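Heads up, the thing below is written out as structure tokens.
Removed from the display is one protein chain of the complex; every other protein chain stays in position.
For chain A:
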């Protein structure tokens, strides 16, 4: 069994390298993916500015929220790649080879995690440049980064599963639109208190809000204050939500992949 696991990891790494080789051939796409959230950050930082009901420095409030948003965005690249692979013969070759079943999807996820980590690094750098400062220690800083990547991990598995369900590249756009409400119906830009009651409650329970609140706390930045259970247990939710979502969508995606043989 342990050799099976070792091969599964080796195969996944081979598939990750395949993705990295794609990017080496298409560097422009990768750069665009990194620049888009930076653009959003600058837009909200300078255009919208402190008009969102936040006390204290808006940039210190905004940047952690934007980091969380960055982790939710850009899934369309992953989804497109999955559907395009399925439409071509190359997945048939993978499936007719003695490699681990899950490696095609796991390798894809690992490659996209590397890209997400790079994106996070860029956003942290730009945030720093526009005046964002953290006030926690190095350990809490790393903890915040880990929570962000954990959230990304869960989002990627949702994306991969939805791409397997959608099946065709044309369907991806429709699914992609769903990411926007998740991103904006959150506390990334504004506090739930500035919203109507029902919306504020939905926003507080949004997994992305939990991650944003938890990392604001860890970075020592102005956080969203709330009295609801969700708002006061944000760190717990920031760990539990992604774990629950991954536990649901990872097996679903792998099962979908196996069921290609029906």
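The rule we apply is simple: a residue touches a chain if its C-beta (ideal position, glycine included) is under 8 Å from a C-beta of that chain, and two chains touch if they have at least 3 such contacts; residues count from 1.
Rule of thumb we're sticking to: contacts and distances are computed from a predicted model.
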item: The complex's invisible chain, by UniProt name, from "ABC-type xenobiotic transporter", "Acetolactate synthase-1/3 small subunit", "Quinol oxidase subunit 3" or "LuxR family two component transcriptional regulator"; value: "ABC-type xenobiotic transporter"
item: Option from A:73, A:94 or A:241 whose C-beta touches the chain left out; value: A:94
item: Absent-chain interface as seen on chain A, which is shown; value: 7, 10-11, 14, 17-18, 21-22, 25-26, 88-90, 92-99, 103, 260-262
